[in-house]
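All protein chains of the complex are present and in place, except for one that has been dropped.
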Amino acid sequence: MTLNTEQVKKIAYLARLGIDEKDIDTYARDLSNILDLMTQMSATNTDEVQPMAHPLDKKQRLRADAVLEIDQRESFQSIAPQVDSGLYLVPKVLD
Amino acid sequence: MHNKTITELSKALREKEFSSVELTQSYLDRIKKHNALNSFITIDEELALEGAKVADTILANTNTNTNLLTGIPIAQKDIFCTQGVKTSCGSKMLDNFISPYNATVVENFNNAGAVMLGKLNMDEFAMGSSNETSFYGSVQNPWNTRCVPGGSSGGSASAVAARLTPAATGTDTGGSIRQPASFCGITGLKPTYGRVSRYGMIAFASSLDQAGPMTRSVEDAALLLQTMSGFDTKDSTSIDIPVPNYSASLNNNLEGLKIGLPKEFFSEGLNNDVAQTIESAINEYRKMGAEIKEVSLPHMKLSIPVYYVIAPAECSANLSRFDGVRFGYRCPEPKDLNDLYIRSRGEAFGDEVKRRILMGTYALSAGYYDAYYIKAQKVRRLISEDFKQAFAEVDVLMGPVSPSPTFGLGEKTADPIEMYLADIYTIAVNLAGLPAISIPAGFADEKPVGLQIISNYFTEPHLLNIAHKFQQTTHWHQLSPKGFE
Partner (left out) sequence: MEWETVIGLEIHAQLATKSKIFSSASTAYGAEPNTQACAIDLGLPGVLPVLNQEVVRMAVKFGMAIDAKIAPYSVFARKNYFYPDLPKGYQISQMDHPIVGTGHLDIEVDGSNKRIGITRAHLEEDAGKSLHENFPDSTGIDLNRAGTPLLEIVSEPDMRSAQEAVAYMRKIHELVQYLEICDGNMQEGSFRCDANVSIRPKGQKTLGTRAELKNINSFKFVEKAINIEVGRQIDILEGGGTVIQETRLYDADKNKTRSMRSKEEANDYRYFPDPDLLPVEITNELYQQVRTELPELPSAKRLRFQKQYQQDEEISTTLTSSRQLADYYEGVVKTSECDAKLCSNWVSGTFLGALNKAGLEINESPVNYERLAGLIKRIADQTISGKIAKQVFEELWNNNATADEIIEKQGLKQITDSKEIETLIDKIIADNPKQVEQYLSGKDKVFGFFVGQTMKASQGKASPREVNKILKNKLK
């Protein structure tokens, strides 16, 4: 299983991840090598096996419906790249 | 005083041999003296001494029944959110991130009256096995400053080994506590998944991450775990079972202990000196009356591919929140929204992080999900079944932590795969969610070697007991690297 540069670019865009043109081939090679590791799994039959999402077989705990949070906007926005009148700002989005 | 164990320091503080302020200052001085190790990312002297003052007043007012950690300096891996203090996770992305809140683990230490010395260096977002992916540069191994301390908790291991802090926290997703502990000749415990709260611990792979203590002795590890552990309503994966007294059973007799040696841990690829060190360590247990038998974990070899699907998949989503909108790095003059995302993430994430995000994004993308992610989750179950089988026969499993001891800085950075393969003995434990510890067991050409002990779910007391007995009969954990005595 090998990844070509086009695929790498497509994935990179899905992940909104800027990568240098010059590095793309290296990424393609590394990812392909990792994918080769993956093929080891296919030899094992898992038809009867349930996927395991969590180490421990526990159920979700439920929280009471109560408001416990207070307004911390000032503190939270003091570390924000760009805010104005309480809003987080990003370049204009048009749709 | 920097060679004392936490128990000894705690006693000294109560007997007013020295104050917490004096103790804290002496460690701050050592940190400065040895800053070449680069084991710290942030040191907040003022905050530390302030904390020490508070601890001293507590100690002055109530002497006996305060928490044993009151007044004891502790250093935090920079993956734990610390209110008002930079929490970088080893990344340029969070170089400007002053956390507005505390991780539960940090809160627990604060409530115990421990003093935070600073924040420790680590691989970027805990992705790495040598601490060389850190935005803040690599960390030296005190035993050989041209070698890596291991990773991702490299700063923690290096600082504890060099006596720059009595103890530190670490996190372990695929061996990130045990491997650096092994490389730096200290004690590192990865608890059962769900034993220590993940709230405020910046997520790498949520179903694998678990925090634990990194100390110079098992006795100290028990003390730290006591404070770190516990049910947390803020973490849905935290387990609601009472925390036992980890120190109480440390000296229990090991007569009749059944130790299993997974043959897959001793197969090809294992360095001979390491193999010998491990065998002699196991002999110590034989002497203590333990029964040794070979067992098998047939699917263990698949833990590498399984891990390198699941961990990147989870991380690819976990790291999407770093988008330059609400906190963290934002690229200069973004020309539109996508430019903001792509450049902020592209400029602030390092190579290894990018590689894993790409890997995970690919494994989850349409058409590959079943072949990679679902398949990996199924094999993950087979791997944890292997452990269940083994624990039906024996009490604990023993083996090496890593196929070889520490290696030279820059030696393995060229080929990521080679680095991944070295995680073979630690990863399966995370996939199953089991507790495991690494304790100093000797040396392979003057480089520390750790013995790994794996036990069943929530049997940390027994695990610590077994590890402690070894340190009662061996001196490896007491040795300090030259120049750091």
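Letters A and B mark the chains in the order given here, with residues in each chain numbered from 1 onward.
As a working rule, a residue touches a chain if its C-beta (ideal position, glycine included) is under 8 Å from a C-beta of that chain, and two chains touch if they have at least 3 such contacts.
All of these numbers come straight from a predicted model, not from anything done at the bench.
Q: Could you tell me which of B:85, B:364, B:439 or B:466 touches the chain that is not displayed?
A: B:364
Q: Using the document's definition of touch, tell me which of B:40, B:135 or B:327 contacts the absent chain.
A: B:327
Q: Tell me which residue among B:7, B:110, B:145 or B:236 touches the hidden chain in the full complex.
A: For the chain that is not drawn, the touching residue is B:236.
Q: Could I get the residues of chain A that touch the absent chain, sorted low to high?
A: Counting only chain A, the missing chain is touched by 13-14, 16, 53-54, 58-69, 71-73, 76-77, 82, 84-95.
Q: Contact with the hidden chain only, please: which chain B residues?
A: Counting over the whole complex, chain B touches the hidden chain at residues 80-81, 87, 89, 94, 97, 99-101, 103, 198-203, 205-207, 233-237, 313-314, 316-317, 320-323, 325-327, 337, 341, 361, 364-366, 369, 373.
Note that in this section only the chains that are shown with their structure count from here on.
Q: What does chain B use to touch chain A in their complex?
A: 96-98, 100, 193-194, 207-208, 233, 236-237, 239-240, 299, 301-302, 304-306, 308-309, 316, 320, 323-328, 330, 334-343, 345-347, 349, 351, 354-355, 357-359, 361-362, 365, 371-372, 374-382, 384, 416-417, 420, 431-434, 457
Q: Which residues of chain A touch chain B in their complex?
A: On the chain A side, the touching residues are 3, 7-8, 11-19, 23, 27, 30-31, 33-34, 37-42, 44, 46, 49-56, 58, 60-61, 63, 72, 75-76, 78-82, 88, 90-93.
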